[in-house]
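Every protein chain but one is kept in place in this view of the complex.
Coming up: subunit A.
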Amino acid sequence: MAADAPVRLLPPLDPSAGHSFIEPTKRIHEHGDVSEFLCSKGYVDIMTFLLQLNRSMFPAKLSDGRVQAWPLNSDAVEYSAPVRQLQQLLSKLEAILDEAPPDKGPRRFGNIGFRRWYEIVESRVSTLLEECLSPEVLHRKSSDPEGPTAEAELKAYFLGSWGSPQRLDYGTGHELSFLAFLAAIWKLSGFPKSTPGVEERAIVLGVVQPYLDLVRTIIKTYTLEPAGSHGVWGLDDHSFVPYIFGSAQFAPALSETDRVPEEGSLPDAPDPNGVAKANIVERERRGNLYFSAIGFIYDVKRGPFWEHSPMLYDISGIRTGWAKINKGMIKMYNAEVLSKFPVVQHFPFGSLFSWDRDPNAVPPPSTSHTTSGPQSRLTDNAQVPGTKGPWATSQAVPPAGGTAAPWATARGGPALPDTSRLPPGPMAPTRAPWASSAQPGPPPSDVDPSGGMTKAPWAK
């Protein structure tokens, strides 16, 4: 295990070795498959890339002793050509909003104008990608001349990044897809080689934040429902990664060889309890991803912050600094996003994010996944199995299933039904948690405009 190395980087594909691209397909069909996912190479790559980006957002100790922080719109970060091209891609997607105005007819909640927007994006996807990715990246060939090019894989993650046109919702599964899109470009050497951190922070500040801005615009324009939220009892209705990267921005500074700190804050970082104060949120949202996400909550929600966002409010009481928050956010992302069947069930696997088992993976504690039906009250994911990556510290990942109310300490609750199945689309229609595997996934090309009513709900 490479636990001693401070930085582990997502390795690009070896250009000299043969490679076969694969049309990505879904592999997580039932709850038990999540354990497999957590042992897959795809999972390790996603997590590695996330942590690589995360590390880059920690302020830097410069050689002259000064500390360089990385606020949004920082002059100290230069955007490479690939980053600028991705920004243009996002601008084009934003411009398509004008071509697909919200529908004015009667609606219950989500606006079907979003389906039009998505259709347009889908119809132009090849051109859009061609304009923003170099041919060496986009059209990289399989060793087998009959095999698909990298485009097949890039497209899948790109199109999965914008919410579900069927369900008119957006959630962390879509955010994950965009992360995979960027990681795929990384693996295809689509970003220039540089000192560790340089290109990564350009990606976060120059692409991830504009992506989040665009997604927020889309959500507001079409009133997309939060996919899989618990109402007030989740972290955020739609997003997760801004809380990771934003907390890193306020953490103590690092040298190139330092390990990521687990406590403390940058000296002039705002107190975490600022999230409950509108004026501080207004000030900080311009420079920080965490506060930018909080600011969006302020934009769309009415009512006391502690009431509509109790988890974020509780986190604001943490006294051990932004690094502590950052570490908690990563653990939580692992447990509440990557380990949740309803979130990851739509994630497709190809060659870049492979379903193959990682050789270092720790087998899950139990394999009794006999059904995915409602009776399968799985308790066996109470311990997130999976690969111990270099980021894994001695502390075990917290329980993900069963009694895992995050604030619930080890009180030993009852044998509970599995809580890890967050059904999507909670704003209005509650979906049956046991039905999740039958939910039509995001964007197949032949989208059923009636909202996926053609599948029996209990169908596996």
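Note that contacts are C-beta pairs under 8 Å (C-beta built on N, C-alpha and C of every residue); 3 or more make two chains touch, one makes a residue touch a chain; residues count from 1.
Here is the rule we use: contacts and distances are computed from a predicted model.
The subunit not displayed here is recorded in UniProt as "Serine/threonine-protein phosphatase", chosen from "ubiquitinyl hydrolase 1", "Peptide chain release factor 1-like, mitochondrial", "Serine/threonine-protein phosphatase" or "DNA repair protein rhp7 treble clef domain-containing protein". Screening A:E78, A:D144, A:E256 or A:D314 against the full complex identifies A:D314 as the residue touching the chain left out.
Contact with the omitted chain, checked across A:A150, A:V281, A:M332 or A:L352, is made by A:M332.
Per the touch definition above, the residue from A:G18, A:G65, A:P267 or A:G303 contacting the chain not shown is A:G303.
Where subunit A meets the missing chain, the touching residues are 108-109, 167, 229-234, 237, 276, 300-304, 306-308, 310-311, 313-318, 324-325, 327-329, 331-332, 335, 373-374, 398-399, 403-409, 411, 413-414, 416-419, 421-423, 426-436, 438-439, 451-458.
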